[in-house]
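First the structure, then my questions, so here it is.
Only a single protein chain was left out; the remaining protein chains are all shown in position.
Which chain is which? They are A and B, in the order written, and residues in each are numbered from 1.
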Amino acid sequence: MTSTEPLVRVENVSKRFPADRHAQVHAVTKVSLDIGHGETLAVVGESGCGKSTLANLIIRLHDPDEGRVLLNGLDITQLGPRELRPHRKTMQIIFQDPFASLDPRVRVGTAVAEPLRVHGIATGEEAEERAGTLFELVGLNRSMLQNFPHQFSGGQRQRVCIARALALNPELVIADEAVSALDVSVQAQVMNLMLDLQRELGLSYLFISHDLAVVERIAHRVAVMYLGQVVELGPRRAIFENPTHSYTRRLLDAVPIADPHQRRTRPLLTDEIPSPVWQRGQGPELVELIEAGPGHFVARED
Amino acid sequence: MTDLGMAIESSVETGGRGAFRMFLRNKPAVVGSVVFILIVLVTIFGPGIYGTEAHKMAAGPFLGPGDDAGPLLGTDYLGRDILAGVITGGRTTLFVAAVAGALSMGLGLVVGSLAGYFGGWVDALLMRFTEIFQAMPSLLFSLVLIYLIGPGTWKETLAIGVTMWALPARLTRAEFLRLREMEFVKASRAIGSGDLRIMTRTILPNAMPPLLVAATLLVVIAILFHAGLAFLGMVDINTVSWGSIMGKNRGYTLTAWWTVAFPGLAIVTTGLSIALIGDGLQDAFNPKLRGR
Partner (left out) sequence: MSLLNVNDLTVTFDDLTAVDSVTFNIEPGETLGVVGESGSGKSVTALSIMRLIEMGTRAEISRGQVDFTMPDGSILNLLNQDEATMRSIRGNQIAMVFQEPLTSLNPVYPVGEQIAEALRIHEGLSRKEAMSRAREMFDLVRIPEADKRIGQYPHEMSGGMRQRVMIAIALCCGPRLLIADEPTTALDVTIQAQILGLIKQLQVETGTAVMLITHDMGVIAEVADRVVVMNQSRVVEQGPVDQIFHAAKEPYTQGLLSAVPRLGSMAGRDNPEAFQLAGTLQ
């Protein structure tokens, strides 16, 4: 933990959704973590582990059932919509599907300038000018501002989404599987862009992904989630070079390595990912994180 | 969310029993079924038990319901027993509705599935043909048909069935168009299934839920249609049906409401019960709802 205030502090946040009359999905259970200024925290895990719900809780698309989220030291979980508004600018989110994130009938220049207008920061030519600067920042040509989304490739569209997210000079960009749907060559280019932007603008990223090889490239710190809880949290090197929790190891062992010299023999397992659904009144057993190294926390296992 | 589903559906039943149980959970559908079964039983056994013949004079004319001199539901302008008419007339009405519904459903299924499955010129040709039928005002079309082929229960059934098949044809086509693009159809072809097998075994069962509802709807429409024809006097005058009772008494609607109200009530009740059954069937044949 650094002595300075982190950009985002998540404290004991939980979120449950009703599954039916008798059961609840325990999507996120007592999660605590920090995101520092200018750092990338990656959250990894498989489907149903709660990583996207966590992102939505931080950006207040969901309200937590318990716990709080501090943004620059201010508790934003208690703020009403109007009080929250100025803080929304600080956090932006980009999603997996750049095709679905853009309105097909709106010129991308208008889409990128829209947050500026909504927040009353710039209008008319000024907004247009700012959109052009953003386009150049994400490696698109200014002349493309007049185009419609269908005239862009998937990678270009994700760049448009990034430009729109950056319009309000956010401090935190949440990337929810933002490179997962892209072709590998495009994925690498978008990740390089994200790294460049981080260096130039001092951005923090919350990088939600299921792909550990991608995470290894981009993260400073990593949180491994399993069934709604963080089971291992620490600096990237600690997680990848000294994975301590059995689930982290299983995840890492499962990743196919793009090198035929490192082939693995796979035992014939038939595990299934357990369900995060519990009868009302019941819930998952809380894990207890213990410090395994500097900044490296691991859930205690029996 | 599939894993969620799995956890909840830990004790799911499969096969026909599951469908039946799902149907039973839809309370309105159960009520509809009970009412419909009662109606069918009454039309089958009612005339024998009740005894009075529907087309014969039973008492004085225009006796109201509850009138001590007459039968329970009163008499019409010729003194015919309305209750006997309702009991007897159901037979014809239900027969016509069921057969006309089945006929139009069958025609629609064949045309719609061929058009939707094969697409291209087959689709274009069959759909233009369907549109011709759809563009014609159906009641008028039925009237013309009956005028040409003459009255009689079978002929009336045919005249109604032939005018209704455009609806199931379009619905079937839409379902086949949607389903033929599904991965499991490609997968079925990849294991070596032929066109006929894919149409009947792979696609059709998946198209059933909306088609079943359509089928029940067609039966209801046929009931109303036949009533309409009978009301206009375009049916066999020697056959008693709910519609024909209303038709014969249509001049006395205001003075002797019971002559029209009770057969009408029978039509509405039957139609409603069938519609409720259709709703229940839709749930029952959706495997994803089972076990919830």
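The working rule: a residue touches a chain if its C-beta (ideal position, glycine included) is under 8 Å from a C-beta of that chain, and two chains touch if they have at least 3 such contacts.
Remember, predicted model here, so these are calculated numbers, not experimental data.
Per the touch definition above, the residue from A:Val69, A:Ala127 or A:Ala219 contacting the chain not shown is A:Ala219. Not every partner is drawn; the one left out touches subunit B at residues 2-3, 5-6, 9, 12, 14-15, 118-120, 180, 182-184, 186-194, 197, 201-202, 205-206, 208, 285, 287-288, 291. Where subunit A meets the missing chain, the touching residues are 40, 46-47, 154, 183-189, 191-192, 195-196, 210-214, 216-220, 236-237, 240-241, 250-273.
Quick note on the criterion: only the chains that are shown with their structure count from here on.
If you average the Cα atoms of subunit A and of subunit B, the two centres end up 54 Å apart.
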